[in-house]
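Before any comments, here is the structure.
The complex appears here without one of its protein chains, the remainder shown in place.
Let's turn to chain A:
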Amino acid sequence: MSYSNVIVRRQTTSSVIALAVSVLIVTAIPTMPYWASNGHIRWVIELSCLIAIAQMWNLLAGYAGLVSVGQQAFIGVGGYVLFVFANNMGFNPFWTVPLSAFAAAAVSIPAYILLRRLEGPYFAIGTWVFAEALRLLTANISYVNGGSGMSLRVMAQYTPGQRALGLTMMSSLLLLLTVGGSYVLLRSRFGLALTANRDEPVAAASQGVNVKRIRLMIWMLAAAGTGMAGALYYMAQLRITPDAGFDPYWSSICIFSVMVGGVGRLEGPIIGALLYFFATRFFGQFGATYLVALGLLTLVMALFSPGGIWSLLSRLVNWPWFPVTRVVVNQSQRAGEDQECRSGADRKRGFGDANGVNGTKHVDAASIKPGRETYQL
C-alpha cells in the first residue's frame, strides 16, 4: 500500500482558535496597565501564578506519575531568591523573576536525589518533609531575617506604573513558559515518551525510553515553573515569610485545581485554577465552610469524574484547546475511521467534530490541506 494519501493531523479547528485566543491573552496582559484597574491587574497576576503552579503539578502527577505535596518548597525558594537577589544584592527585581526559575530547578536536584527511590505515597510525604525542612531552615537564617520574613523595599524606586508594567510582563512570560512550554513539550518527541512513561513505564523502558531521565527532567521543569510563579507572586505581595512561602496550602491549591479541572490534560489545570480563583473571590468570606465545600468538591470529582471538569466538558463538545495527539487521516477514504476513535478514553476525544457528529459543520478529511501542522507522507 502506498501512503501518499495519508496525512498525520495534529491540529483541529478548535485548537487553532484556542491558540489564537491564547496569543491574544498573552499579548494583552502587558497592556493592562494602560486600560485596566489596579485591582484587576492584581487578579491577573495571581491567576497567572495559580495557573502556572497547577500546570506544573499536572506535568508531575498527570504525566510523570510523581505526586508531590511539597511544591511549596519551590514557591518559597523562588520567592526568597527574588528577595535576596533584588533586596540584599541589588539586582533588577524584574529580571530576577526568571532567574528564580533556575534557582528552584537547582534546588530540586538534591531533593530528587533524596526522594527518587521512594514510591507513590512515600514520595509524596518525602516532598512534604523536604518543604518543611526548607521552611525551618529559612526561618533560622538571619541573612533573610529569619521567621519575621522580608520586605521588597527596592520596589519603592519604581513608580506604580513601572511596577504594574513589569509585573504584567512577567505574568505573560510565566503563562507563556508554563502553559505554552508544556504544550510544546507534550507535542514533541519528548511528550510522546512522557505519556508512554505515564501509561506503562515498564513497557516504555523496554521500547527504548529512558524512564529515569524523563522523571528527573519533569521534576526539574516543574520546580522551575513553580519557582518562577513563587517569585512573581511574592514580588506582587512585596513581602515574604517562611510560613507563607513554604505553606503546604500551595500544594492543596495545586491538587484541587488539577483534580477538579482534569488531570493529564493541559486544559484541566487552567479550568481548575480559574474555578479556584473565582470561588475564593466570591465564597472566601465563608472561611472554613468554604474550604469544606472545596474539599467535598474534590472528593466528588475524584470519585465520579476522575477526568475532572474537562472530561465532562469534552463529553458535551469535542473541542480540544491544546491537542497533543497525532491523528492518521487517509484522504482516499471517507473519515469513517476517525469516528471509531470516539468510543475511547477521554484524551482522544475531540477529533470527531470533523465528522459532523455534533451537528458541527461537516469537514471532509480530504478537504484538509497539508499545512504546517499536517504531515504528508
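Going forward, a contact is a pair of C-beta atoms (placed from the backbone, for glycine too) under 8 Å apart; a residue touches a chain by one contact, two chains touch by 3 or more; residues count from 1.
In this text, contacts and distances are computed from a predicted model.
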Exercise. Leaving aside the chains on screen, match the unshown one to its UniProt name from "PqqA peptide cyclase", "ABC transporter ATP-binding protein", "Glucose/mannose transport system permease protein" or "hydrogenase (acceptor)".
Key: "ABC transporter ATP-binding protein"
Quiz item: Which residue from A:V107, A:L152 or A:V327 sits in contact with the chain not drawn here?
Solution: A:V327
Quiz prompt | Among A:T195, A:T241 or A:N318, the residue in touch with the chain that has been omitted | solution = A:T195
Quiz prompt | Where the missing chain touches chain A, by residue | solution = 1, 3, 6, 8, 189, 192-193, 195-196, 198-200, 202-212, 264, 325-328, 337-338, 340-341, 343-348, 351, 375, 377
